[in-house]
Every structure is written in C-alpha cells, then in structure tokens.
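The complex is shown incomplete by one protein chain, all other protein chains being positioned as in the whole.
Each chain gets a letter, A, B, C, D, E, F, G and H, in the order it is written, and its residues are counted from 1.
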Amino acid sequence: MDAEIIIFICIAIGLLACTLGVAGILRFPDVYTRLHAETKLTTFGSIFLCLGIIAYVLSQYLAGGDAQYIVLGLHTLLALIALAFTNAIGAHAISRAAYRAGIKPEGVVDRLSEVEQK
Amino acid sequence: MFGDIPFIAAGILIVIGIVTIVTRHNLIKMVMGLAVVEAGVNLMLVATGYRDGGVAPIFTNAPSTDMVLPTVQAMTLTNIVIGIATTALLLSFVMIIYRKYGSADVRDMRRLKG
Amino acid sequence: MNMSNLVRTGAGLLMPFVLVFGFYIVIHGHLTPGGGFQGGAVIATAFVLLIVAHSRETIRERISLGFLKNTETLGLMLFIVTALIALAAGIAFFGNWLVNTGSLFGTPVAFGINPGDLNTGGVIPIMNIAVGLEVLGAMSVIILAMLSVVRGDA
Amino acid sequence: MIWEFWSANAPALLLAIPMLGAFATPLIGRMGKTPRNLWILLITALTFVTSAVLAVEVYTTGPVIYTFGAAASSAALVSDSGGIPVRIIFNVDAMSAFMALFASFVGMVAAVFSFPSGKMESGRDGYFALLLLLLVGILGMVCTGDLFNFFVFLEINSLAGAALVAYRIDKGVAVEAALKYAFLSTLAGLLVLYAVALLYGQYDSLNIAVIAERMQFGFLDKVALALLLTGLAMKAGAVPMHFWTPDTYSMAPSAITAFLVVASQASLYGVFRVAFTLYGLTLNYVTIGWFIIILGVLSMFVGVSMAIPQKDVKRLMAYHAVSQTGYMLLGVGVGLAVLGDPVMLESFGLTAMEGGIFHIVNHAMYKGLLFLTAGAIFYQTGTRNLNKLGGLGHSMKWTMLFFVIGALAIAGIPPFNGFASKLMIYESVFAFNPLLSIIAMVVSILTLASFVKVFHAIFMGPRQERYAEVKEVPVPMLAAMGILALLTVLMGIFPQQIVDLVISPAAGALVDQGSYIASVMGGL
Amino acid sequence: MKPVAVTAIFAFLAYLLLTAGSGDVLFWSWPEIVAGVLIGVVVGGLSASWFCSSGNMRMAHPFRWVLLAIYSIGPLFVEIIRANIDVAIRVITGNIRPGIVKFNPGLSTDLGKLLLANSITLTPGTLTVEVDDTTGVFYVHMLNVSEICGEKEMCDASDIFAFFNMPAWIRRIAE
Amino acid sequence: MALIETLDTGFGAWNPLLWLVALVVALLIAWLIRSRGESARPSGAESAKPYLSGNDAPSAEETHVGASNLYWGFTDALKGYYDRVVPIHSGILTDYVLWFIGVLALVIIMAGVL
Amino acid sequence: MKQVMTWLVVAVIAGSLLLCGAGLEFGVPAYHDMDDYMIAHGQEETGGNNIVTDVVFDYRGFDTLGEATVLFTAVLGIGLVLRTLAKEDEEYEYE
Amino acid sequence: MMDLIIQGLILIGLLLSAGMIWYFRDLLSAAISFGVFSFLLSLEFLILQAPDVAIAEAAIGAGLTTAIFILAIRATEKDPEADAE
Partner (left out) sequence: MIDPWQTALSVLFILILLVMIRLFKGPTAPDRVVALDAINTFTVCAILIFGVAFQETVYVDVAIVYAVLSFVGTLYLAKLVGRDI
C-alpha cells in the first residue's frame, strides 16, 4: 500500500509539472521563455514519472522477485538520462539557432547583442 | 462503429496525402504527401493484424500467448524501409531539378510535354 | 558556421552510447523488439549525429565514404551468401541451416515464454548483422551524398 | 548432378544470380572496364540460361513450385497448418516462364548494347548494377506467387527504372522524367499495397492461390480489384494514365528504354494475373473485360495519333509503344470478356488471348530493336530531333537495315512477326466486335505512315555535311541489334511453331485458374 | 591506444547495463559477455576519436564518476526542484522579467563547459544561449533578471544558482 | 517444308512462305529498277551538275524534307482533335496524378457499383 | 471546372476508402490460420523468441532480401543522380 | 473503454498533424509537423502492439527522414524569404 501511494504521488507531481509546462508553452511571449517552460518543466515531469515507474518496479521486484523488473528499471533509468541530457543540449541548440536567425528576445537586458555588434 | 477507428484514420490519412499531392505545387511538399500516404498504408497494415486483447508477438516476457498477427508487422517493416528509400531517391531528384531549373515548383517542371 | 562547441562535445559523448545501443538492438533482434533494420538505422543515426554536429571539412577528413560503401556491400554479400549456403546444405533457398544444430547460434531454444538465450536463432542473428551493416552503410551514404549537394554550391 | 541441382533450384537461382551480380558490380567495376563488362555478360547469360532451364522444365512437366526456406522446396503446404502455405512461394507456370525467358533475353541484349560506353559517360558501374536490378525486379514480378513479394519487386522495378532514366543528368530533363516516373510508380505501388492489406485483412494470406480459393468478391474485394488494376495498368502505360510513358522512354538511355518496355510488360502481366488468376470467374468479368478493352482501344488510337506530329524520334517511338500496349490489352481483354462462356472462349477468346500474349513478346523484340537503332543514331549524331537528322542511310547501312526490319514489323507488314500477332488479334476480335477490329487495322495503317515519315527523315535524302564524320556504330551495338532483328524475322517466319510451343500453353495457364490453385493447394 | 581502451571499456559497461538480468553469471549469461566484449572493441575502434576528442584522460578516473553521480543526485537535483517551483510560479502568475546576461565561470575544458551548460539549462530560470569558445564566457538567458545582475556587466555564480556554487563543483569533477 | 507452317488463327490462315517469296520478288524488282536507273545516268562533263529550273540546285542539306513538313495535311485536317488532345499532355505532374486517381475513381465506381 | 472534378474524384476515393475501413472488423480477423501457425511453431522452427523477426528473416526472408535490394537500389540511384559530372558532356537537345 | 479513449486521442493528434502538413505553406513548418506526425504514428503502432514497427518508425521517422527533408529544403531555397510557395 505504501508503494502505491508513493507511485501515485510521483505520477501526480510529474503530470502537474507537465501540465504547467504546457501552460507555459502556451502563455509565454517569446521563444526563449517558452523554451524555459518546455525544458525545465517537461524534463522535471518526466523525471518524476520515471521515478514513479522505478518505484513501481522496485516494489514489484521486492514482492515477486522477477529479474525482468530490474531490466525495466535500468532501461527506464537509461531513457531518463538520455532524455535529460539531450533535452538540455537541444534547448541550447534551439535558442542559439533562434538567436542567430535574428529573433530578438524581449527583455530588460541583452548582453549578447552588444557582443554581436562589436 | 467506433471500434473501426484505426481503419478509418488510415483512410483519412491516405486521402490527406493525396490531397496534399494534388493541391500543393512545391515538389518537396508533394513528396511529403507521398510519405503521408505511405504512413496511412502502414497504419492500415498494422491495424489489420490487431487482435483484441492480443500482445506483441514476442515471447520474451509476454504476459500471455494470445498474440497479434506477426506477418503484417513484418510487411510494415519492409514497407517502412522501402518508403525511406523512395523518399530519399525522390528528394535527390528534386535537388537536381532545382539545380538545373532554378525552381522546385511543379508547374515550372514541364520541359517535357506534348 | 557550425554548431557550438557544446553540441559537438555532447554529440561525441553520446555517440558511443548510440552505437552500443544500435548493436544491442541488432544482436538481440531475435529476442527483443528490433533487428537489422532498426539497429542499422540507429547506428546510422550516430553517424548522422556527427555529421550534423561537425563541419564539412571535419566530416570529410574523418568519415570515409568508401568505408561506408564497403560496409554496405559487405552486408548485402553476407546476407545473400548466408541464404545461398542453404542450397549447399540441401534445403531450399533461405532455409535455416543453423538452427538446433548445437553450433554457433544453434542452441536448441526453450519453448514457451522465456527470456531467451542470445546463442539461438540459427541464421537469424547472422542475417540481422548483415542487414544491420547494410542499412547502416546505406543510410549514412544517403545522408552524405545529399549533404554534398547542399554544400556544393547551392 | 549439376544439372539436377540447377533445375531443382532454378526459380531461386533465377533471382539470386542477378542479385549477386548486382551487389558485386561496384566491387568488380574497380578492376576496370573489361572485367566489368565480362562480368555483366556472364551474369546476364547465366540468368538467361537459368530461365531457359526453368522454361524447359515448366513446359515439359507443368507448373514449378518453389517454397523459400522450406526443407523440401517443392512442398508448398505445411502439414499441421490447416493446409495453407506459410512461406513465400514461387509459382512458375507457363505464362511466368515465358515472360521470364524473354525478359532475361532482352536484359542480356540491353547489357550488350550498353558496352561501348559513350565518350564521356561516368558512373557506368552504377548503371550496370541498376540494369541487373531492373532485371531482378522484372523476373521477381513475373515469377512470384505471393502478393506482397510482388509489391516488393514492383518497387525494385520502379526505383531501378527511375534511377536509370535519370542517368543523363546534365540538363535536368532526364531527371524531370525520372521524377515523374518514380512519383507515379510509388503512388501506384502504395495503392497496390493498400489493396494487398485489404485482401490480407479478409483472408489472412498473401498467396495468390489461397486468396483466389477463398475469394468471396464482397465490397472490399471490389475496391482491392480497382486499386490493383488501376495501379498496374498505370505502370503498364494504358492511355488515360500514359503521360509518363513518352517522357520516360524518350529521356532514358536507349538500351534502358528497350528494357523499360519489358518492365512495363511485367506490370501488364500483373494486370492479367490479377484479373484471371486472383479473381477469375468470381469477378464480374464482362465489365472488367470491357474496361480493359476500352483502355486498349484508347491506348491504340491516342498513342498512334499523338505519335504522328512528334519531332523527337524516341518520343515518337514511345507513343507507338503506348499504341502497341493497346493491342495486348485488346486481345487479352476480349479473352477476359468471354471468360465465362466456354463456347465463345473456345471459338475466338483463346485465339485473341494468344494474339495478345504473342504480341507482348513481339513488341518486346521489335520495339527493343527500334529503340536500339534510335540509340545507335543518337550515339553517332548526338541528336534525336527528326528535323535535324537526314541522309544517314549513306553511312549507317546496317542500322538502316535493322530499322527497316523493326519498322515493318511494328507496322504489321507480312513476313515479320508483328503481322502474325496482329492477324490473330484482328480476326478473333472481329468475331467479338467488328468495330474494334477495324479500329485496330486503322491504327496499324497509321503506324506504318508514321514510320515511313521517320524512315524518310532519318535515312533518306542526300548526304548531309554536318554528318560527314558519322560512321557505323561499334560491334557490340550491332550485335545486339542484329540478334533482335534476327529474332524479329524468325518469329515472323515460324509463327505457328512459337504459338504452339510457347504461347498457347501460356494462354491456357492464364485462363485455367483451377490448375493454378491446385498446383499450390494440392488436388482439389 | 588509450582512448580506444577507455571507449571500449565504457561501451562494454554500457552494454552490460543494457543486458542486465540475462543469465546466471551474476546477472549476465556467457554469450552476452562475449558479445559485449566484441561490441566494446568495435565501438571503441569506431568512436574513440570522437568520444575522447579533447585528448585528456582526466574523466577516465572512476572517482570523478562517483563525484558526478553524487553531484547529479545531490546539488543538481535540489537546484532542479527549486528552479521548477520557481518557473511554475512564474507560469501561473505571468510575472517575468527576461534578459540575456553574461557569466564567466572560469572553466577551460569542453566537458566542463558542457556539464555546466546542461546544469544551467536544467536549473534555475536560465538557458544557455551562447558560449564564447575563446574566453569561456557564457551568455545566459534568464527568466527573471534581478536588478543587481541586470546592472552588472558580468554576473556572479550566486546570481544564477541559489544554493550551491555549481562552477566549483564542476571544476572539481571535470578539471 | 515442315518448318514453315501455316499460321492458323481459327478464321483464316497465313502462310509465311508465300509472303517471304513475295517479299523477295518485290525486292528483286526494286533492285532491278534501281540498277537500271543508275546505269542510265550520264556521268562526267558538265551535265553531271544538277540544275533546278536553270538555277543552281540548293545544297544537299536544304533539299532534305524535314520531318515537320510531312503529314502536315493530316494534322491540319484533324486540327480539332489535336487541339484537344495535345494540351492534355501538359507535362505537369499534378495533372498526371489527377488522371490516375480519376481513372481509379472511375474503376471503383464501375467495379463497386455495377 | 478542374477544381470541381478534383474534389469530386477525391470524394469518391475518400468514400470508398472509408467504407473499406467500416467493412473490415477491427480486432477480430476473420481468418488467422497462417499467423497462428507461425505463433505456434515459430519458436521451435526458427529458434527466435521474437516472432516478427522470425517472419522477417525466415518465413518471409525473401521479402527482406528484396527490401535490402530496394535500399541498395536507392543508394545506387542517389549516387548515380548526384554524381558530379566531369564536364557538361553529351550534347543533349530537346525542342 | 480507456483503450478506446487513448487510441482516439492519438488518432486525433495524428490526423491534426497530417492536416498541418497539408496546411502549412512554409516548408520548414511542414517538416516539423512531419516530425510530430512520425512520433504519433510510432505511438499508435505501439498501441497496436507492434513494438518492432514502432522502433523502425522511430529510428527512421525521427532522425533520418527529418534530416533528409531538411537537407532537401535547404538545397531548394535561394534565400530565407523564398521558403513559401
């Protein structure tokens, strides 16, 4: 029963973060801020969803003891690492490309534009 | 009625692809339409082999031996690879045509007619 | 102008992992989902990752087109020769002449739902590897050829 | 020993040999020009020999079954599967063997014709490998007894054909033709695959014989029939969908064009196979028969009338190819329209089908010959514009002779092979519907007229200054043309033997759906 | 030679991770291990020059890996949670003040820069837009630029991270 | 002559041998006529130079009748037909696809409804 | 006019394809003897746990060879089309 | 019931993204839509219990097809403003 509650909480947090991320993507004014919402909140959400899965797997393994659950957990972990790693680099690549494509960020300060002008 | 939605979706996909082919004039867009048609056919193939309550036809850790039909999946696999080969070949044709003609519009591509 | 240094480093770090994963998919084709095409496409994606991250000169220096083409031809040859050996073994073309013989890839398979053993499957793993090599070569060659047009003088 | 091995595995080797040859061609091409040419000659000759072996076996002992991957290749059925085949089966009956025989022959001729490479042509290794792959596609299409396998070989056929059409990329026109061809073929192929999915979803089999046995001809089967027929007829170049044909045929290298004609005929074979064997008598054969007849008549007339004002010699010939396809469709369509009536079938239906099928091989021969002569002329003069050519009869005598033979054959002038098949079509169609026969004759006359024009424009007239340097083409080209010309004449002189020996078993195999099913499923 | 060995060992470990639970030798069966060794050698040969492109073998030390693991489940995770709560609040209220600031962490290796950039992107309302390869200056897009940071030419680490000094951690791991 | 048989179509017959003989005879006659013409032609002297209505004959290249000039009457007589058929071959890929799927729709109606 | 015909044709095809979708029954294949044979015997006949791979490489291996050939064809074709010509050779004219 | 909802949602997404491929005049946007389309198609395959096909579609649709389309788009544009039809 405890395991189920933990799983439930993890999934709830994950889904909440994902929902907020979508809200951010829809609400924020320009590319860079949308990218903030996307990268952080969806990655955070997926981390917690994966944590929920790993908790489930551990509980099943401890109860049933099938070795395949270990495989499931390890592969989930690998997918999570790959996801976090690639999401971060991808966000960097998109923002850099957007800046090079000439999309100026709205905001109070833009140190990069000073450099580009030099 | 509602159970048939994958078949109907496959049909709609094919129709969307054909509409893309006949209403858009950019060659790359037409190739995309062709790829959509191919995706629709793939979906149709896979949906044909589905069995209610079946699991994937892999004995490694399957929950049961009540499995969906494997042949269509093999066929779809083959068709996916054929699809990428075709797409790549068509796009390379488009590239050369753009180089020689200076345009990727299908209406400019009519040196052969009559 | 190319991708930033960060992306390049990241691609370099990711590449062995993608390769290992691709080979895993190829070799475990008869046990888990996947097989020659899928694994070959994943491995080709590793090369595509390098191509996208690095500049044209680097790619031209460090990835050899001839090597990829040879890989492709080798894969195809291995595939068709494996199929032809069946004729020599006295069964029809594409017959599975290795299964249940006890030699390499010939361990008798456990029946029913089981995790499976890597050393089974007869000619299937060999054909998986062959198709994997072929797809890997073919996809990389396609991308490289198209890239050469883009960067030629377009 | 080796003979037994060879004949027992002929259907597999028929495909395996050219595939292996194609895969190895890029490697062998590095050794130089001569080894590569020898290699290609060896492979095509071996393929031809294999198909001949297969044909001999089929014509002497009946349909050959080859099951891929089974312990015994001739056993189609697995005992505890409920009596249906599980694996891919090659079902080679007389029609298939006949198609394979002349396809591999034309492939060999086309390869020989391509040996003298032009002054500055690059990429010949790829060219020859693709030629072999096109051969693989055609052979696979005609031999297979499995619908999905048919689709795969259809795609090989389309892609290899398109890539070969685009061989001359320098001004982009060839690539335009190739794009059109590849695009339409792929769309048609996908629709064919959709039809295969429909059939599979209903009957859970891909084997033509099994589907034919289980066929109920419900609504889905009708849609599948429409998709299959239209897609394959498009690939064969029937008229309302023939637009790609002149573009493609005129832009491809000439040897390839001669071979593409055979590739189209493989699709035509697909049309016949679907109509006769897959659906057979369950089909509402009168409607579909009339549909094929209408397609044929339209093809004949529009093709020849579009050919007359053309100025490009290969484009003109391409329109004639459309027109000749109409004859085959007409002949076999008449056979289909009377399929359900044994009396009419016996009295003229079978003759019409024999005429149509005989016309397939005749067309491959003389149209191949004509395209090869056009290629020879282009090889020497560098132009295909009829307004600029002239007076070549003085310097290219052999080419002129071969051209005359081909032109007379296509026009149906008596001692050549075109007349034999056309006569069969005229007379049997006259018994079916006189109007169709008269149209066919008019088309034949127009064909003659248009080739008189071509002959006059290219070979007649005084010797031209700008072609003073022109001389006869190299020996391999002449040899290729000579073989085809010889066959054209021989087939015209010995028509009855050929019809008795080859054509009428093929027509019989096409009509006899029951024995096709029985050859796979065992005795019914 | 050394890069190939390092890459091969890494590949072998990755393969073992993927095929865990396959048999009786601890977790692995014999064919898997043999296949793993072969794959490791092949992958090492293919990708060593890309994997160890910088040329220094500092990361080959296992201690640094342990440190990296500690870093990612310790400080990084805390920062991620904080950052997400922050961003979530801003999403709901819509109270943002974006801008691009400069930040010099003083890292020299590519790997260090990559780690830091990833950390920055995943953590507080920030996003690495550009890295100057010669000077090592990061240009960071912040969701909420504080007054002090907006005035300054070059921001500090404390302006960007809340609890931990990330550049110091990274330096300990990667340099 | 057992080899050269009569082709029997069920309605009529055709003996290739007769036709072959006829062809050879026709060729022979043609060759005879041609050889007589050759020998009668005067050679040497000024009369070898051809004149056309007293003027110099046009050069060899110009006397050749080009292909477009043949059958002009035919195409002109069928102008109405050609004006309709030739524009259909427009060279635009979209039109080709449209014709294809148009025939497909027609066949579906024919096969499905009838 | 052309527009109307286009949409009419598309409507006919769409109607027939959608009716096809309604005609087949999703999830309940009418016949399934061939695939049942494969599922029941695939493991012992070919030795692979993944029946799809068994089908791809054993039961329908020839399709796979054909498919690899398609890929090879495409690569050859792309190489042929994108090859760089030494010169703009072969005087090629078309009016 | 739940299965049906899940499947319906995915198919709606699939059709929407296919419609976007048709709708967008801008080629780059269409290519992005094609990526989304490919993802969702792969998910649908997974729901239909075809993991092999899903991996193939993922490997080819997500990486290679996008790359090929992007290269073709790049090769057929003169200047950034000439994307549109």
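The rule we apply is simple: a residue touches a chain if its C-beta (ideal position, glycine included) is under 8 Å from a C-beta of that chain, and two chains touch if they have at least 3 such contacts.
Just so we're clear, the structure is a prediction, and the values are computed from it rather than from any experiment.
Enquirer: Among the options C:Gln38, C:Thr73, C:Asn96 or C:Asn128, which residue touches the chain absent from this view?
Expert: Here the residue in touch with the unshown chain is C:Gln38.
Enquirer: Contact with the hidden chain only, please: which chain A residues?
Expert: Counting only chain A, the missing chain is touched by 7-8, 11, 14-15, 18-19, 21-22, 25-26, 31, 34-35, 38-39, 42-43, 45-46, 49-50, 53, 56-57, 68-69, 71-72, 75-76, 78-79, 82-83, 86-87, 89-91, 93-94, 96-101, 103.
Enquirer: Please output the residues of chain C touching the missing chain, sorted low to high.
Expert: Touch set of chain C with respect to the missing chain: 1-3, 7, 11, 14, 17-18, 21, 25, 32-34, 38, 42, 45, 48-49, 52-53, 150-151.
Enquirer: Residue by residue, what part of chain H touches the chain that was omitted?
Expert: 2, 5-6, 9-10, 12-13, 16-17, 20, 26, 28-29, 31-33, 35-36, 39-40, 42-43, 46-47, 51, 54-55, 58-59, 62-63, 66-67, 70-71, 73-74, 80
The rule we apply is simple: only the chains that are shown with their structure count from here on.
Enquirer: Just tell me the minimum hop count from chain A to chain H, counting one hop per pair of touching chains.
Expert: Counted as steps through touching chains, the separation is 2.
Enquirer: Farthest from chain E by Cα centre, which chain is it? Let me know.
Expert: F
Enquirer: Could you tell me which pair, D-F or G-H, is linked by more C-beta pairs in contact?
Expert: Of the two interfaces, G-H and D-F, more C-beta pairs touch across D-F.
Enquirer: Determine the centre-to-centre distance between chain D and chain H, using the mean Cα coordinates as centres, and give it in whole Å.
Expert: 38
Enquirer: Would you kindly tell me how far, in whole Å, the mean C-alpha position of chain G lies from that of chain F?
Expert: So the centroids are 42 Å from each other.
Enquirer: Centre to centre, by mean C-alpha position, how many angstrom separate chain E and chain H?
Expert: Computed value for the inter-centroid distance: 30 Å.
Enquirer: Pull out every residue in chain D that's touching 2 or more other chains.
Expert: In chain D, 19, 23, 26, 68-69, 148, 152, 155, 159, 162-163, 166, 169, 171, 173, 175, 178-180, 183, 187, 194, 201, 204, 219, 223, 226, 246-247, 311 touch at least two other chains.
Enquirer: In chain C, what residues contact two or more other chains?
Expert: Those would be 4, 6, 10, 17, 31-33, 35, 37, 76, 80, 83, 93-94, 96, 112, 114-116, 135, 139, 142, 145-146, 149-150, 154.
Enquirer: If you look only at chain H, which of its residues touch chain C in the complex?
Expert: 51-52, 54-56, 59-60, 63-64, 67-68, 71-72, 74-75
Enquirer: Can you tell me which positions in chain G touch chain C when the two form their complex?
Expert: 43-50, 52-54, 56-58, 61-62, 64-65, 68, 71-72, 74-75, 78-79, 82, 84
Enquirer: Inside the complex, what are the residues of chain B that reach chain D?
Expert: These residues of chain B touch chain D: 14, 21, 27, 30-31, 34, 37-38, 41, 44-45, 48, 69, 71-72, 75, 78-79, 82, 85-86, 89-90, 93-94, 96-97, 99-101, 109, 111-112, 114.
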